[in-house]
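Excluded from the complex is one protein chain; the other protein chains are retained at their positions.
Chain IDs A, B, C and D follow the sequence of writing; residue 1 opens each chain.
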Amino acid sequence: MTVSSFVLIVLILSAVAFFLGRRRSVSLANGRLSTLHSRPGYYGWYVALWCGLPAVLLAFVWIVARTPIVNGAVHDVIPEDVMAAGAGAVNLFMADAYNLATGNIVSSNPSPAVREAASIITGLTRTVNLAFAGIGLALALAGLTAAYRRITADFRSRNRVERILRILLVIASTLSIFTTIGIVFSVLFESIRFFQRIPILDFLFGLHWSPQIAIRADQVASEGSFGMIPLFAGTLLITFIALAVAIPIGLLAAIYMSEYAGRKTRALAKPLLEILAGIPTVVYGFFAALTVAPLIRGFGESLGIDAASESALAAGLVMGIMIIPFVSSLADDVINAVPQTLRDGSLGLGATTSETIKLVILPAALPGIAAACLLAFSRAIGETMIVVMAAGLAANLTANPFEAVTTVTVQIVTLLVGDQEFDSAKTLAAFALGLVLFVMTLALNVVALHIVRKYRQAYD
Amino acid sequence: MTSGLVPKMTARKLNLFYGEKQALFDVDLDIHANSVTALIGPSGCGKSTFLRCLNRMNDTIPNVRIQGEVKLETADIYDRSVDVVQLRARVGMVFQKPNPFPKTIYDNVAYGPRIHGLADSREELDQIVERSLKRAGLYEEVKSRLQESGTGLSGGQQQRLCIARAIAVDPEVILMDEPCSALDPIATARIEELIDELRENYTIAIVTHSMQQAARVSQRTAFFHLGQLVEFGDTEQVFTNPREVRTQDYITGRFG
Amino acid sequence: MTSGLVPKMTARKLNLFYGEKQALFDVDLDIHANSVTALIGPSGCGKSTFLRCLNRMNDTIPNVRIQGEVKLETADIYDRSVDVVQLRARVGMVFQKPNPFPKTIYDNVAYGPRIHGLADSREELDQIVERSLKRAGLYEEVKSRLQESGTGLSGGQQQRLCIARAIAVDPEVILMDEPCSALDPIATARIEELIDELRENYTIAIVTHSMQQAARVSQRTAFFHLGQLVEFGDTEQVFTNPREVRTQDYITGRFG
Amino acid sequence: MTDSTLNPAEAPMARRESPHAGQAAAARLRARRRSERRFKAYGFGAVLLAIVMLVVLIGTLAGQGLGAFTQTQIAVEVNLDPARLDPQGTRDPKTLADANYTGLLTDIVRDNFGATQRRDVLKALGLFSRDARFELRDFVLANPDLIGTTQTVWLTASGNLDMLDKGWIDRDLPQAQRPVDDQVLGWYDALAAKDAVSRDFNTRFFTGADSRSPELAGIWGATVGSALTLFVCFILSFPIGVTTAIYLEEFAPKNRWTDLIEVNINNLAAVPSIVFGLLGLAVFIGFFGMPRSAPVVGGFTLALMTLPTIIIATRAALKAVPPSIRQAAQGLGASPVQVVFHHVLPLAMPGILTGTIIGMAQALGETAPLLMIGMVAFIADVPGGFTTPSTVLPVQIFLWADSPERAFVEKTAAAILVLLGFLIIMNAIAVLLRRRFERRW
Partner (left out) sequence: RDQIRIVGSSTVYPFATAVAEEFGKTSGFATPVIESTGSGGGLKLFCAGVGTQHPDITNASRRIKKSEVEECAKNGVTEITEVKIGFDGIVLANAVNGPDMNITRAQLWQALAKQVPVDGKLVENPYKSWSDIDGSLPNEPIEVLGPPPTSGTRDAFVELVMEHGCEEFDAVKAIEDKKMRGAVCKSIREDGAFIEAGENDNLIVQKLASNPAAFGIFGYSFLEQNGDKVKAATIEGKAPEYDAISSGEYPVSRSLYFYVKNAHVGTVPGMKEYVTEFTSEDAMSPVGYLAQRGLIALPDAERAEVAKNAQGLVPLKM
């Protein structure tokens, strides 16, 4: 039996368990449902969860454990010479055996050892699967009966079910912690290796970024310089420009849609704006580089400013357009959720709509608006393609938006996908940049959290 | 009889619909200057609806349709040229459900004067806030916590806060929708005193469920029933010698 | 004296703090089964706060700290083992500010019975809804619009809807925070009748600002002032022969 | 009685001046009015500006890309020479299928264009798509009895010819600057004069997968890949995101630990997407041994990236639900879980859906993390399931945009249009749902 069919069977069993539990509670109630502690559905859920959850957990163990079990057995029949040839050969041998066993690849005439291994794989896999399926089904049935037996009229099934639900909620919310841990780990070790090569202070406070390092051993290396300040300055500049576009436009659009526009206009405009968030960034990149950048260059020249054809301004402006919906749609929802009584209270005192918005609605909706802006900020920090295409890759330390700059994210991406070398500082730098960016945004978020807390006005 | 009085606001053939449902039927009513007009009637008869028509607060409810005419002095307030903001500044309102802003008590009261530019200095604003809270009989209770949130007040305190907030704007007409519903007798007495005091300079319309209160504070009383204005006249006359049977029944509590 | 009655709920040395601010001071109070206990006192004295302690609605407010003991029959409701949900199903509440769900009128009333499984069939649920609305004196007004939103009702109608919603759950104790504040005399009479009727099988605590109402419907009256329980006794005694000067002053309206 | 007979003018009142009448008040009011109008105009301008940007973007794309929905075909005379196709005369389908169609094609260009020199033949073969030989084969297999006759067959034109036909190549340029030279131009004109050039709906574009030849390239493979990937992404990120938000906002005690989680989630939103690719590579492919380039892995990875958006939006929406509604339900004895699921969640639904729309839109347009997990790839088959190699729309766009062939410019724009169509369909459901849940209180 495969895992998926097992899971399917367990699901069906749980559905049955639900109806059994429900029916039992109803029959216990003798037609007076109010004599039950909880609604019949909760009894059903209770039995279903006890039937399904352990079995599903087992399925995870199954998935994780079966390959090692089978591989362990196969290991015993691997011929000496293959063993001697190293891990790669073993791996290939295994691959051959698996291919033969599953019959998916027509391999060139397999050796007897491979044949034997394949037959072990076939046999053992079947055994392991049967064993797990057997245990799993037994578990499911045991859970079902145990839970079913516990049902009495005053059994607190709702509390039980809700407790399980809460545990599931807690588990879901720890996922973000695991993701963070995963991210930190996936950048930490490489960063440490980077800092062994490049002094951390040079990295943190260096004013020059030019990761040119010899890529061929026979090349004479030109030492790259790894000062991240220009990158962070560039990131800030572009993010600032993007937010300077997105937040006012997004917020004003949100206000207009929720407070001024008619229902129909809003129903049309909001989804339209949301399309902006879904246009692939390559498209924005082309737009920024080929339409906006020349305009800005022309504009700069007409002002007598020496504008580069690749400029922070072009990238920032277009990025701003891209993140408008992050602000407009989310803010529109929270503004819309402010109770009407507050609007009435203000309007009744003779405030204009705009005064009402500025003085009453926006403060009340502040946490949501702040969340929207933070999200927009985050998105701006993380954007790559537009910057690569429109602002270039040159790490200039400048505050002049008409000049080319680059961002941390862009450098991370180009370092990771560009030509790389094992262990070269150039490749490792990407991880160090990732780590520092992570820490910096964390600090910013902490500050933001406190500010929002401070100014939050809880209505009602 | 108070026929010597000037009508400050007049409603003529006022019909109001919530979507399909008609809530007011051909209401003709004058609200006289420098007097208190009480609106009474069973729950759901349209008192609040009528009151909200007088400063166009019904504009904020979707699907409301209004026919007829409402005048403030000589101007039709539903005329396109009318500035709703000015109208609402001149015709203030205390809502039936207290709805303080999620701001400090001080800011709640200062809100109106600020937007209308009624205070030229911080001190003046402080004075307005203090005076308004005092007139609403709330000052003593909250003077030490003016910087705490208005939503953390008790029900009756919130109601008085909303009254203070409304009178701080210094409107010409004050519409009060059951301003004492959450108040104890003493606070009620304070508000009634306030109403009496305000009457000298202002025009007041008040919705109340208490016949005693209507009799105590108002000069004229309008009795609504099922969206219709059944009877309207001098308070004394309405309470002692009602012309309509329905009024009689309602006042004596025989209705239902 | 009605000392022969069983206390359904008892509060002992109850202190409550909103953050730093103490709102209740050492309150000792028994709510007797099958009787109506009225809580009176000036606005802001802690009546609502006390009432909310009785079914732990204060738990939902941040920064509230409670000391002392509240028992439902013999169980301490602040005990960790207590199921708050079940407690609130047994001790129902009508809030001071009507707060209907943004759902239909029908669903507003049917919600409680649904989650508590009080109806075994759709018809039974219909009956419960109809009966509850009738008992709250609202049915006639809304029977044609049961599927419209509860938030589109007038203030008084919303208040009665909330009463109907609370009694539909069939709790043992009903806490009512100014249930008639937005009601006209006739509707008030209807609710008072309801309270009287409920008293036979239920325990009721009611906050009111109307001395008359307290005198009419309650058997026992508690007078609060500045967070303290000043006087507590049989209603007749409290109104005719109060032991404390403050009570006397309040009842006669001389307070201030 | 009423006082309607009374003339208000007759009874001028000596009353205190209202602060809302008079010169100063009027001036103040005018200023406020102006500020009101300005504010409203800003709002309108903001919406308009955003929509204009959208229209410009889409308009440009449509101008470039709509052409790709048609494909040029050319008609040629084919001598179905039995000696070439079926020397034995058995009409056996296998023999017919294995015949030398490239040779037949060479015959065709010789007969139709008089190309005999090797150079000319090659150039003339360049008029046809690389699949012309298979088209010929299919034609023969479908009509074996026509062997021995001469037939007119429509064959797909090459990308360059397609560009020429659609006018993207400027004929007036000197030969050296054109991708097609004068000889090809001459052939084309001859064909056009015979009405042997036509443009048909490009079904292959909508049903095929990637190809190195622009005239054969299709978007369906990437569309299916996107659908599979986003399905996995949604199935994971929506429930997990919403439940996380519910836990944090409604159940979690407010302490340092939950603050940490909150900051953490906000911070995850700022992690560059490629880092999620690294994580996906390490965890899903490296640790769990999931297959490379597969939609499951893509979905998992994008889900990690989408989660913060959904969580943040959901939390904002939950926060915005007034406490009075929670209290009302609690007062009736609803359990916290019931309060949330019966009341708060439905009211927060618009915000949750908005977060989902935006998060999914972002996931739909993302390429960088997919690079790490092998989805930036040439895949010539339409993916058959969650574990078969596949690519996604933005990757396809990215790859096509990087191709030298001129005809891919048009395909790129068309692929973007398809992606936007995909986005609109995906959003439409959510938008409709959202409208049903919207209400004010």
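Brief remarks on what is shown
Keep this in mind: contacts are C-beta pairs under 8 Å (C-beta built on N, C-alpha and C of every residue); 3 or more make two chains touch, one makes a residue touch a chain.
Since the model is a prediction, treat every value here as computed from it, not as a measurement.
Within the set D:92, D:189 or D:381, the residue that contacts the chain not displayed is D:381.
Considering the whole complex, the residue from A:147, A:261, A:308 or A:351 that touches the absent chain is A:308. The chain not displayed touches chain D at residues 118, 122, 126, 130-131, 134, 169-170, 173, 176-179, 211-213, 285, 289, 291-293, 371, 374, 376-381, 389, 399, 401-406, 409. One chain is missing from the display, and on chain A it is touched by residues 85-89, 91-92, 94-96, 98-99, 104-108, 210-212, 214-217, 219-224, 285-286, 289-290, 294, 308-310, 388-389, 392-394, 396, 403-404, 406, 414-422, 426-427.
Basically, only the chains that are shown with their structure count from here on.
Comparing chain pairs A-D and A-C by the number of C-beta pairs in contact, the larger count belongs to A-D.
If you average the CA atoms of chain A and of chain C, the two centres end up 48 Å from each other. With each centre defined as the average position of its C-alpha atoms, the distance from chain A to chain B rounds to 54 Å.
Centroids of chain C and chain D (each the mean of its C-alpha atoms) stand 58 Å apart. Chain C has residues 85, 97, 115-116 in contact with two or more other chains. Residues of chain A found to touch two or more other chains are 158-159, 339-340, 350, 352, 355, 458-460.
Residues 254, 323-336, 338, 342-343, 347, 439, 441 of chain D are the ones that touch chain C when the two sit in their complex.
On chain D, the positions that touch chain A within their shared complex are 20, 32-33, 35-36, 39-40, 42-47, 49-51, 53-54, 57, 60-61, 239-240, 243-244, 246-248, 251-252, 259, 261-276, 278-279, 282-283, 289, 304, 307-309, 311-313, 315-317, 319-324, 335-337, 347-348, 350-351, 354-355, 357-358, 361-362, 364-365, 367-368, 371-372, 393-394, 397-398, 401, 416, 419-420, 423-424, 427-428, 431, 435, 438, 440-441. If you check the complex, the residues on chain C that touch chain A are 83, 85, 115-120.
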